[in-house]
Structures are given as C-alpha cells and as structure tokens.
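Note sheet for the following structure.
Apart from one protein chain that is not included, each protein chain of the complex appears where it belongs.
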Amino acid sequence: MMAGLEFTKYLLSRPAPGSAGATGTWRTYRPVVNQDKCIKCGLCWLYCPEDTIDWLEDKSVRINYDYCKGCGICAEVCPVKVIDMVKETVV
Amino acid sequence: MRAAITMNITDILILGRGGQGGVTAARILVSAAMKEGKWGQAMPEFGAERRGAVVRSYARIGMEPVMLHSAIKRADIIMMLTHTILNQVDVMGMAKSRSTKLIINSPAPIKTELPTYWVNANQIAEDLGLVIAGWHVVNTSMLGALSKATGLVKLDSILDSLGEFIRGSVLKQNIEAVRRAFNETEIATETEVIA
Amino acid sequence: MQETIQRQARKVLVGDHAVAEAVKLARAQVISAYPITPQTLIVERLAEMVDNKEINAKFIRVESEFAALASVYGASAGGARAFTATSSHGLFYMYEMLWWAAASRLPLVMAVVTRSLGPPWNIHDEHTDIMAIRDSGWIIGMAQNVQEALDMTLTAYKITEDPRVLLPVAVGLDGFILSHTAEVLEVPSQEVVDGWLPPRDPRIPYVIEPGGEPITMGNMVKSDAYHMLLKKMMDEAMDEAKTVIRDVFASYAKLTGRNHGDLVECINCQNSDYVVVATGAWSGDIMKAISDLREEGYSVGFLRIRFLRPFPEEAVMDIASRAKGIIVFDRDYSTGLGGIIATEIMGLVPQSVSFKGVIAGLAGVDVAPSEVKTAIKDFIDDTEKNGPIRVRKTWLMQKMEGDES
Partner (left out) sequence: MSIRIDQLPRDKFIMPGTAACPGCPLLIGLRQVMMALNGKMSLVIPAGCSSVIPGMSPATSYGVPTIHVPFASSPAVASGLVSAVRMRGNNGPVVVWAGDGASSDIGFAALSGAAARNEDLIYILADNEAYMNTGIQASGTTPWMAWTTTSPNGKTEERKEMALIMLMHKIPYVATASIAYPLDFIAKVRKASQIRGFKFIHLYAPCPPGLKFDDSYTVKIAQLAVETGIWVLWEYNQGKLTISPPSAMYKDKSKRKPLSEYMKLQGRFAKVGEDAMKLYEAKIDAYWNTILKLSELYK
C-alpha cells in the first residue's frame, strides 16, 4: 500500500458476509423447506431480504442458517406453502 | 517578498457617479502601467454602488508589486469624471499635498486650490457618438487627460490597453476619444488659492 | 530559472479571476459553485470558460452551496479533479459537507472569499468565516495579494493530491480587497503548469465508479476506536502537509521565481525584539506600519501566517522563544473569547513574553497603516516601560460616522 494510504484500511470496506455478525442467532423460528413438495419457483429466493437463500442450478433452494434471521417472508410468499417456520430449540 | 511597501507609489483617486465607469478606468490605467513594466492595483470602492451616487475607485502604480490594500485616503492624482460633484466632496481633504493634480471633466476651466487640468469630455463623447443610454462615456477619454496632465502612463500604453476592456464597435470611438482628450486637456489655473 | 520566468505572462486580474485562471491552469474537470458576493466573479468566470471551451470541464449549476460542495465531493470520489468556491453564509451552509469531505480524504480545492456574517447584512471583508472551518480537517491558506491567490490555488492541487496529505484545501482571499481588486500579476503558461502538475490519478486514494471495485466508503466501523484512529491519521496527514507545503512551494518557486514562504512568511521576525502576527490582504498595510516603525528605530518584524491549518506551531514557538513581545492583528473574532489567531497563539507564548491581541477591520472596516502603526507602537512602548503585558483582546474601533453622541 502506498505510503499515506493506510487509512483506506479503516475508511473503506469490502463485501463480506456477516458484517453485522452471525445474524442466524437472531432467529426464533427457522424456515424449513419441504424439498419434496417444493415447486422450484424461486420466489423465496427472490424475496429473501437477507440473501440467505440460494437458488441452485437444479432450481431447488438452500437456506443459509448462519445468517437467516427467521423473518418468515419466504414462508409467506411460498405459493404452495411448503416452507414451515419451526421454533428454534436451544442447542 | 520584496515589494513596494515604502517604495514610491503613485496613488490615484477616481471620483465619479455610479455607472460612469471609474472602476474600468482604474483597471485600464493599471494595465497601461503594466505595459511600461510597472506594477499596480485598481480597487473599486467597496460599497453598494448605485447609478448616480458619488463613487470612488482607486489605483496604485509602483515600480514593484504593490502590497498595500487599505483604502487610499489621500492621493497624488485625483481624477473627476464630472465637475458636478466638485461641491459634494472635499477635494483638498483627498490631496496628498498642494502639488496633487486634479484632472476634471468640465465644460469650462475650473479653478481649485490644486493644479487643475480640465477637458470637456462630455463634448468629446457627443461628437464621437459615445452617449449610450443617456450617459456620456467619459472614463476612457479622462485617461487621455490623465496621461497628458501627469505623464504617469504614455498615451500609447492607454490606447494599447483599451481593447482588453472595451469590446465591439465602440472601441474605435473610445480610441479616438482618448486621443482627443489628450490633445485638448489644458491646465485651468496656475496656483490660484480659493480657500 | 530565468527561462521559465520569461514564459509567464503579465496580466491585470481581480483576485476572483486570478483564482479562476488557476483553476483553468490546473485543468479542473468538475466545477460547481453557487453565487454569493464577493465570490460570484469566480463562478461567473469559470462558467464562461467552460461555455467557451477554454477549459474541458463540467460546470454543475447547483441550487445551493451545500450542493456545490457535495457535487464536487462526488466528483472527487468519481476520480475527477474538482473545484468549488464560496463566501460567508455560503461557507456556513456547506458546513456539514466540509467535515464529511475532509474525513473522506478525497482531494479537493475550494476558494473562500472571506466576508462577514449577518445580521445586519454586510458583504464586506472579515476572516471569521474561513476561521470557523478550522476544526474540520481542511488545510486552510490565506493569500495576501492577487498573485498569491493564483499561486495558492494552483499549488493547492499539488498539496491536496499528494498521497501523504489527501486532505482538502481551502484558499482564502479577502472579499473585495482581493476578490475585486485588479492587480498586475504573473501567470505561468499552461505548458509549464502541465509539466509540473500532472493529471490526477483517479485511484488515489480510491474511486467509486459503476462496475468498479466493490468498495464502500463511509459505513460504520467495527470499533469506535478505528474511527478515532482515522482522526489520528488525519492529524498525521496535517503534520505531513507541513513538509508537503514547504516542498510544493519550493518547487513552484523553481518554476515561477516566486516563493511566498511555507506555512508562514517571516520578515525580520527572527532578529527583532517584537513580532507582529497577522494573515491576509492587510499584510502589506501592516508591513508598511512595521517598515515605518523600523525607520524610527523600533526592532519589530512580521510573521505572516499563510496557512492556519496545519497550524504553524513551530514558527510561532520559535518567535515566542526569542521575542520580547508579540502582537497579533485579527480580522476575525470568536465571540466570548477574542481574536482567533491571538487565541491560538497565546497559549504558546511564555508568560515572560509580552502579548497583545488586537481585533480590527471587522465587517470590512478599512484599517490604515497609520492605525496599525499606532497600535504596535503603543504595545512596544508600554512593554518597554512597564514590562510584559498580557492582553488577549483589544478592539481597534473607528470613529462612527454620523454618530452625534
């Protein structure tokens, strides 16, 4: 780094997950997808605020529980209602 | 910074009515001085200028960069763009000494306590078609008078500088006005003291 | 050196137009300003230059000073060399952006044509406006004449873009007294300036551009301690700026034959018993007073402050360690405290050294060399007779015109 530009290390930031910590711990309810009944429409992926749902190559979805906050939007928008919001238990 | 602080500086006060172009005259004067290798500054009076009110502008000319920026209270040369303000101002109070020269635009010779030079610049403006929107353009011709009366800058230097400040078709008339004023400027009196 | 000096053109320009000329020579790419007297001549001239294609720049005709600074700040973030200018109320309307711009560490240059603050409305000169931004992280210079206004604006780009600095630079020039006063000055040629001031490297310190590196500037930091560290780094950059300013003016002197000094200009300040301190356009008038006093046998010199930030602490300490007395003339004031330069300097002056602060010339009141001379003379005579005095604040008041009482 050019002399004098050290401040950019603190002034600038770069994209990385978990910028507000492990937000999965915020969750009270966990979305669980019934993969067998999923119609692979991708709406849960499209509306997830946190970008914690991946819409995979085969159009199935995978939820990143490290960061999912459990808002339940995915379950709400699922047209076939195959996402259940399951109460988290103490591990 | 080696500059004119104590060096010989010529202080010039230009008095006129708002709209007569005193500021431009000061700038042309400084530009003319620059062409002769001199330094200088032209300052407007810092106030709300209104057309018709008595306004001043200043110029300082020196052989080195001029560093002073305070207002000129007493001058070596006082140039008056109209004689009609003579009674409204304290001319003696503006003179550095009794040898301060007064150059005045007047239809006739006027006597003051100072060596006074006069020229009928209004007449020149009328003759040359330099009456614009009812105003006689006299600021440039008065510089011709100043050159004649004081020799501070040469006539040619003034003529050379006019084009930087006056554009378009009136430039030619202004050049002629300066020449005529230079030729027609006369001293009004020797040392006749009124006060 | 003679060769390059010859390449300069002599011109007659008012201070505002000289600043515009410098901005043109620096090849600024984005210019934005909002009209306010007595700054307006700068923006008018630059708009004209852009329209006439004398300069290849975008002129953003904003709706406020706040937007003026915000837009040139954005331009700098986008990698352009940018410029704005303002005065007085306009500067205060920018206040929030001033701090944001400085802490973003983006290079920027702004001319501040100093003017008093209302009410009552007053368009005349006073330094209080530019002084009020002294905590914001801007480098702050004050020119003493039209020539220096041009030189300081041009050199400001070299200073602000230096990777050791990367702080914005405000160039102060006295309202009307410089902004509207035409003076003969020397203007270096574009060719010479181009060789000295290369185009800005848009990637220093960083650039925000569509499709570019996905960096973010300005989100919160993990620990407040990092935020404090950034402040410390700004302070270090201010210290670096002292060296950079000295070097930049030295190299500029090689180019033009003109060196106005670095943070300060010292005229007999090191070998005189008494030192006068001031900044701005009245410096010449103060020098006249000093010069007259020296002819009368007084041992008095002048420390002209060219840069208020970074504060020229070393130069002040130096004179404070050897002078018998220091008198400061402020064309500004901090209500409830005193003249701002006097206040900043006083703490560095030992008790054994006589000290006086004089507030004068506020609101554009003309201050004649004779008035300055009397004030200095009184201070020296008083000190010589009674020993060191210590007065932070005195007011040099003029007779009130039309005051019958």
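As written, the chain order gives the labels A, B and C, with residue 1 at the start of each chain.
Rule of thumb we're sticking to: a contact is a pair of C-beta atoms (placed from the backbone, for glycine too) under 8 Å apart; a residue touches a chain by one contact, two chains touch by 3 or more.
The structure presented is a predicted model; accordingly, all values stated were derived computationally and were not measured.
Novice: Given the contact rule set out at the top, which of the displayed chains would the hidden chain touch in the full complex?
Specialist: Counted over the whole complex, the chain not pictured touches A, C.
Novice: Taking the full complex into account, find the residue in C:A33, C:L46, C:M97 or C:A320 that is in contact with the omitted chain.
Specialist: C:M97
Novice: So that we can see where the missing chain sits, which residues of subunit A does it touch?
Specialist: Here the touching residues of subunit A are 9-23, 26, 41-43, 45-52, 54-55, 59, 64, 66-73, 75-77, 85.
Novice: If the hidden chain were put back, which residues of subunit C would touch it?
Specialist: These residues of subunit C touch the chain that is not shown: 29-30, 32, 58, 60-64, 66-68, 70-80, 82, 96-97, 100, 202, 208-222, 226.
Keep in mind that, in the parts below, only the chains that are shown with their structure count from here on.
Novice: Mapping chain-to-chain touches, which pattern fits: line, ring, star, complete or other?
Specialist: line
Novice: Determine, using the mean of C-alpha atoms as each chain's centre, which chain is farthest from subunit A.
Specialist: B
Novice: How many angstrom between the C-alpha centroids of subunit C and subunit B?
Specialist: Computed from C-alpha means, the inter-chain centre distance equals 33 Å.
Novice: Compute the distance, rounded to whole Å, between the mean C-alpha positions of subunit A and subunit B.
Specialist: 80
Novice: Subunit A: which residues touch two or more other chains?
Specialist: Residues of subunit A never touch two or more of the other chains.
Novice: Among the residues of subunit C, which ones contact at least 2 other chains?
Specialist: none
Novice: Could you pull out which subunit B residues touch subunit C in their complex?
Specialist: 1, 3, 5-6, 26-27, 30-31, 33-34, 38-44, 46, 65-71, 73, 164
Novice: Flag every residue of subunit C that touches subunit B in the complex, lowest number first.
Specialist: It comes out as residues 10-12, 124-125, 144-147, 174, 176-178, 180-184, 260, 265, 267, 281-285, 287-288, 291-292, 364, 366-369.
Novice: Please give the residue numbers of subunit C that touch subunit A in the complex, ascending.
Specialist: For this pair, the touching residues of subunit C are 104-105, 162-166, 204-206, 214-219, 221, 226-227, 229-230, 233-234, 237, 240.
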